[in-house]
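For reference, the structure is listed below as structure tokens.
The complex appears here without one of its protein chains, the remainder shown in place.
In this document, chain identifiers A, B and C correspond to the written order of the chains, with residue numbering beginning at 1 in each.
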Amino acid sequence: EAGQAYFDKIIAEDSRIEPADWMPEKYRKTLVRQMSQHAHSEIIGMQPEANWITRAPSLKRKAILMAKVQDEAGHGLYLYSATETLGTPRDVLNQQLLEGKAKYSSIFNYPANSWADMGAIGWLVDGAAIANQVPLCRASYGPYGRAMVRICKEESFHQRQGFEILLELSNGTPAQKQMAQDAVNRFYAPALMMFGPTDTDSPNSQQSMAWNIKRFSNDELRSRFVGMIQEQVKVLGLTLPDDKIRYNEETGMWEHGELDWDEFHEVLAGRGPCNAQRMERRREAHENGAWVREAAAAYAEKKAQKAQVA
Amino acid sequence: EAGQAYFDKIIAEDSRIEPADWMPEKYRKTLVRQMSQHAHSEIIGMQPEANWITRAPSLKRKAILMAKVQDEAGHGLYLYSATETLGTPRDVLNQQLLEGKAKYSSIFNYPANSWADMGAIGWLVDGAAIANQVPLCRASYGPYGRAMVRICKEESFHQRQGFEILLELSNGTPAQKQMAQDAVNRFYAPALMMFGPTDTDSPNSQQSMAWNIKRFSNDELRSRFVGMIQEQVKVLGLTLPDDKIRYNEETGMWEHGELDWDEFHEVLAGRGPCNAQRMERRREAHENGAWVREAAAAYAEKKAQKAQVA
Amino acid sequence: GEDVAEYALRLGDDALILAQRLGWWISRAPELEEDIALGNIALDQIGHARSFLTYAGAAWGKSEDDLAYFRGEDGFRSSYLVEQPNGDFGKTIARQLVISVYQHELYSRLVASTDATLAAVAAKALKEVDYHRDHAKQWTLRLGDGTEESNRRITAGLVSVWPYVDQLFQDDELIERLDGVAVRPSELREPFDAYIAAVLAEAGLEVPQVPNAMTDKSRRRHSEHLGYLLAEMQVLAREHPGATW
Partner (left out) sequence: GEDVAEYALRLGDDALILAQRLGWWISRAPELEEDIALGNIALDQIGHARSFLTYAGAAWGKSEDDLAYFRGEDGFRSSYLVEQPNGDFGKTIARQLVISVYQHELYSRLVASTDATLAAVAAKALKEVDYHRDHAKQWTLRLGDGTEESNRRITAGLVSVWPYVDQLFQDDELIERLDGVAVRPSELREPFDAYIAAVLAEAGLEVPQVPNAMTDKSRRRHSEHLGYLLAEMQVLAREHPGATW
């Protein structure tokens, strides 16, 4: 009971819970689910972009893209570490991903068919991620909040790079501009759906907000994001594929056209264009690497034994 | 002794030895070596051409090339079958190849770097092969001679296709013409070396000629080939990279520039540009296919057992 | 007209991309007999592709090679299924089983098309696809009922290609407009399922229970694999625009 009281006090003060602190089981579970899902998203999210590393059209872009995908692996690592502080080891989390028991962000189940997708993913997908994540820097669980601070810094860098890719394409040849517009057209709606179901359909959100994990509702975040990109798209000289975007003076919210939530649920249920491909690729990498991990473990053990003997 | 007498008579009459006939051990061994080497050459020889199947520049050429490489697999099969009539099973022959104990024609250890090589290989390499093989249609060992008849028919078809590829390139853009000339430059000398060392350095030839396996000496065949291609190259509008070609009225032989026999021996010793690659690829295909062959065998056995029971 | 050409593109592109995939196996198959068999199937498919693409190209004044070598990804009308990588022999056979049973059902109806060219190409192709289907069936039986390893691999192959089966049977506006000319893909599903179920049952295998991938019934969108395939297939032709070979 002392634990619960302390926990309640920390939450009320909007201060931070640390790994050694007592916390409600549901709080722990919610965090493990959310943080590992975020980690998995970073890992699976490497794939659509890795798809263009070998074909990047300039050496500078190739280097930037490599660095970005590598950063995502790094984010995955921080987040797995932060999740481990809640008592679930990385192996277990990884196994959940491989067995299809854990989710990751649905956006990565869309294909990256063109180079311009590197721009759209950076601008829209990373943009939506940042909008989601910036409030998480103040999440009540300390390790999560701190990981998010670091991640958000890099993500905003990535978003700017994505924007630059689109800007360059938009100012390029007609074929390049069309490539950029097509990418924006394809990623706009899926990016908006990254904020999750509408508030009326989002049952878990309230508890998360009460626990100071979540700070804003899905619709609030989505609205803010729409407001931001509708400004930025003008700078790009492109358009958003939505003629319903408008600012509602009364609610103070940006409104947008209806989203295809059936598609959202289809992709969530494993029927996106790339769900099977992404999982197959992850499993393949894991299986192909098994002998390497075993070798490293065997070698480390031999070393440790020698050190003991000596 | 009756066997030897019959064998000698057949050879003297220039007739054919058949599998059931008695034959000297050395004759059998010589044939097994030569025929399996020929079979292996067909199999390894698939690789440089397979290298261009996925990149062939027109659908017609792609189809022709696929058919050609497939024919080579077929030639390999006939020749392994013919060799099996001498008592050595295909498995054993294949094992000799995979273990590097059996040779194959050195020409296939040169890379096929450009599409024009499909022309040069057809025209020069298949051309040299035909010059070598036409006399083998009359080889004293029946199954060998008959296999060669069938093979030579297809090879001459392949040679014509190679010639056509070069002709088309030569009449094409300057870049295409240069590609063709470069391929001819690279394959000319290796093709001439396909006839084997000069007669003075070819110790086994005499016995083979006495047995009616071989009909002409290496130098005779080479000379005839040079005479042929020096005519054909004019039709192609290309040149041979050899300014020493001339007809010697006295000997009735075509002469050519000196060949780099050091290179020949290097390649023979395993130090050609592609020896390691060709063998690695063959071993890989064999190993990757092991589970398939095992499955087929297991299935056939199950079927056979069921048939017995029934 | 354009509609028929668009339909011919779909048929031709499936055959072309499949041939391109299968061509890779020649010199890499598990045994020489399979180098030859897969080579034969690839050759047949190239033949079908040439007929369909030549016919399609006539509508736009383009040759088979213009279409094969100078279209970008967006211009292709291939299905996700044929774009899938070869994987191991098990996956290739799984893909072959699906495509050959599908093509067999398709062509055996296309012979009755009111478009005489399509009907004629289908008639020729059908005889060849009959062999392709038998080849795939025999290997499915051998692998399914061979060893544990082979059963595991053909099962994995089927699971891997199955998300892309559904696309083959989707009707769209084009199909509606081409009544009598085109075969309605949705009508092929039942006989396809029946044939597959029988083969898999005989092989001791199960029909994969995996979700369908969201694809594109108009076939304008493609898997991430197609770009790599085209880069390789088209590289030489595109380096020499206007050249003949």
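The working rule: a contact is a pair of C-beta atoms (placed from the backbone, for glycine too) under 8 Å apart; a residue touches a chain by one contact, two chains touch by 3 or more.
Keep in mind that this is a model prediction, so the values were computed, not measured.
Among B:Pro111, B:Gly142 or B:Pro197, the one in contact with the hidden chain is B:Pro111. Touching the chain that is not shown, out of A:Ile10, A:Met23 or A:Ile43: A:Ile43 (per the contact rule at the top). The hidden chain makes contact, of the residues A:Ala5, A:Ala67, A:Val235 or A:Ala304, with A:Ala67. The hidden chain makes contact, of the residues A:Glu154, A:Glu168, A:Glu220 or A:Asp242, with A:Glu168. Even with one chain removed from view, subunit A keeps its contact list with that chain: residues 43, 46-47, 50, 53-63, 66-67, 69-70, 73-74, 76-77, 80, 115, 165, 168-169, 172-173, 175-176, 281, 284-285, 288-299, 302.
Against the chain not shown here, subunit C presents residues 72, 227-228, 230-232, 235, 238-239.
One chain is missing from the display, and on subunit B it is touched by residues 48, 51, 55, 111-114, 263, 266-267, 269-277, 280.
In the analysis below, only the chains that are shown with their structure count from here on.
Distance from the subunit A centre to the subunit C centre is 36 Å, each centre being the mean of its Cα atoms.
Centroids built from CA atoms put subunit B at 58 Å from subunit A.
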